[in-house]
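For this depiction, one protein chain was excluded, whereas all remaining protein chains were kept in their positions.
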Amino acid sequence: MSFSWAKPYEPKHPLMRWLDERLPLPRLAYGAIGGGYPVPRNLNYFWNFGVLAGIFLTIQIVTGIVLAMHYYATTDGAFNSVNQLIMRDVNAGWLLRYAHMNGASFFFIVTYIHIFRGLFYGSYKAPRELVWMLGLVIYLLMMATAFMGYVLPWGQMSYWGAQVITGFFSAFPLIGEPLRVWILGGYAPDEAALTRFFSLHYLLPFVIAGVVILHIWALHIPGSSNPTGVDVKEERDTLPFHPFYTAKDGWFAAAVLLVYAVVTFFAPNYLGHPDNYIPANPLATPAHIVPEWYFWPFYAILRSFTIDFILPAKLWGVLAMFGSILLLFFLPWLDKSPVRSGSYRPVFKRFFWLLVADVLILGYVGGAPLNWWRTALGQIAAAYYFLHFLVVLPLVSAFETPDPLPSSISESVLHGEETEAAPAGQTKPRRGATATAG
Amino acid sequence: MRFILGFIGSVFAAILLFSMISNLATYYGNKPAPLASDVFHKEPKELHLASDGPFGNFKNQAQLQRGFQVYSEVCSACHSLKLVSFRDLKGIGYNDAEIKKIASDWKTQVPSINPDTGEASTRKALPSDNFPPPFANEVAARAANNNALPPDLSLITKAREGGAAYVYSLLTGWADPDTYRNEHGERLPADAKPPQGLHFNPYFANLNIAMPPPLTTDGQVSYADGTKPTVDQMAKDVAAFLAWTAEPNLGNRHAAGVPVIVFLLIAAVLAYLAYQQIWHDAKRSVRVTGALDPKNQAKSRRAKAKQGVAG
Partner (left out) sequence: MVTQSAEGSTDTGHDGGGAGVRRRDFLNIAAVSFAGVGTVAALAPLLVQMAPSADVLAMATTEIDVSKVQSGQGIKTQWRKQPVFVRNLTPKEIAEANAVPLSELRDPETLAQRTKPGHANWLITLGVCTHLGCVPLGIGEGENKGPYGGYFCPCHGSMYDTAARIRQGPAPKNLFVPDYKFTSPTTVQIG
């Protein structure tokens, strides 16, 4: 831990001392989430969503392991094992299945809020670029895991979703079709695809857990950022993680779990699609193939490319869809503003909210049946998405005049961020002189 | 590097712009006619069942048993219920003896092996068996139904938009294609009328369904509890029954949900109060430590005074 005032671990209980001398896990926990990890005191609730993502990862792993005790990964048995065995006969099977199903949705909800927090507050900027990139790796792994998990019940959407997504690979010239056949172990999703998706779906969450550890470790080197984006300078800028942020995370987690429980117990199929309660039929395509809601923006980008231009439209769609996530890896170098937080970047802030609206529009277009005006809307929204990250942000970061920053976190806490952020002339911005004091 | 990325972004955006222009040009060039199914499809009628809402349950066993009667006397001729076992009928109020009788009397038998010769044969169903399907496989089902496949009904209310209300509307929705008018008074165009072998039903997504109306006359089934078996009543009852087959644990789920939510509410409130208490002073004051702590400043002043250093 890089803060000099971080309290060192002093085990009081003899058992903890015994354990710590042999395997420094207590020390590790103390320094990471205990009293020994100083955290900026001004974090708002958008900083709670990382922990929530960890909670939902745990829920998914626990419910998933238990469901795997009853699931049959065969094309004959999968649908029945889920819809008869688990949903009717296994004790509390219905609860575990609905918890796992809705846990995936909530995992994505909290992760999306967590990502947008990062986008607004500049969490991806130096020195946290690797934290950001590890986070993107986690996100990609989550998408792969969720896709494969959705195939497992072997309903109509499971099967046809697998067809469509593995079909992406055939868009690539030369290697595309052999790659698709290799992934499926056949020419269409069948026994081989189902069993290997089950194996990988079981494996990847543990890979995610490993990358999460790296993600947190990389974060704990510089420590957490904060809503002002101003670095921690002194002890009074921070509070020990325990008990302050354990308490804050604890109550907010209870509130989020409450919402999760309402959905799981009272509207468990709301976020799903009825067609997945029809057993998979390779000979009959559903009227509207749609992925789960958390993939809708990417589905919209994919379907927006409708003309051939050197490359076929399908290939453009696939490249753009993958590109839309891959470009996020470059974000620390695209947005070069020295000001981290969007709170002090008025122009950036407006474009940020435009991006949020844009992603919501893409989500709507991705989930609804295609017609002429939705396609057009999706094309505009997809165009803006790429322009936002690849053209707008570099330009804004180069030419923007940011608002004056508070000189330290504790100043902004004491005096209120509004006074600090007000334009020059209304209140005296106190730079320079006070920055050296205390 | 940023220029390369900016260029790539502009290329994507440009292609999208071209796609959009071409798409709009095609659309305005020849506006497609509205699909008959969009114009004439009807949303499901309202249906109120005991299983509706956050406190829904399956305690109205009388209706569920009537619905089961409709299923077994009318629908089971073509539609399987493969995910439901006879023993599950306990959930709608039948006892062990009744279930044993229902199973052994069931008109389709379960595939089995002749214990003496080993040849394929059939046996009477046991309570532990699932409902045997009326047709051995899809080929047989299609052969008997003009190449249409009657879907399995175990999950039908979860597998269709509109759920039980859709099933009820469908079962009471057949109309004469020649005289039908939609809510705007429009008549069916000739190409939307049912071809040979199909039947017009505006509640069906594609308007023309292979199933002929199964509930045609009042009194098709005679209810043991004396309820009047009108077509409307039979349709409601079987829809309620199918809502149960799709989600037999609905009552348990709602019953378990209430204490969980109450618990989490109390836990959240307690945790929030604990949070406020822990943060109370931290939010309002800034704790000064080290050289600027007044106690330490006093100490160093005393030390300096002792040494005779001017303060």
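Per-chain numbering from 1; labels A and B assigned in written order.
Methods note: a contact is a pair of C-beta atoms (placed from the backbone, for glycine too) under 8 Å apart; a residue touches a chain by one contact, two chains touch by 3 or more.
Since this is a predicted model, take the numbers as computed values, not measurements.
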Touching the left-out chain: which of B:V39, B:L250 or B:A282? B:A282
From the list B:G6, B:P44, B:G67 or B:P127, pick the residue that touches the absent chain. B:P127
Just one of A:L85, A:I113, A:L200 or A:L214 touches the chain that is missing; which is it? A:L85
Hidden partner chain, residues of subunit B it touches: 85, 87, 127-128, 263-264, 266-267, 270-271, 273-274, 277-278, 281-282, 284-288, 292-295
Missing-partner contacts on subunit A, residue numbers: 62, 66, 69-70, 85, 88-93, 95-96, 243, 247, 250-251, 254, 414, 434, 437-438
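One rule holds in what follows: only the chains that are shown with their structure count from here on.
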Per the C-alpha means, the centres of subunit A and subunit B lie apart by a whole-Å value of 27
Which part of subunit B faces subunit A closely enough to touch in the complex? 1-2, 5-6, 8-10, 12-13, 15-20, 22-24, 27, 54, 82-83, 88, 130, 151-152, 154-155, 158-161, 205, 246, 248-249, 252-254, 256-257, 260-261, 264-265, 267-268, 271-272, 274-275, 278-279, 282, 286-290, 292
Subunit A contacts subunit B in the complex at 5, 41, 80, 83-84, 87-88, 94-95, 98, 235-236, 239, 243-244, 247-248, 250-251, 254-255, 257-258, 261-262, 264-266, 268-269, 274-275, 277-279, 287, 304-307, 309, 313, 316, 320, 323, 327, 330, 333-334, 372, 375-376, 379-380, 382-384, 386-387, 389-391, 394, 410, 413-414, 438
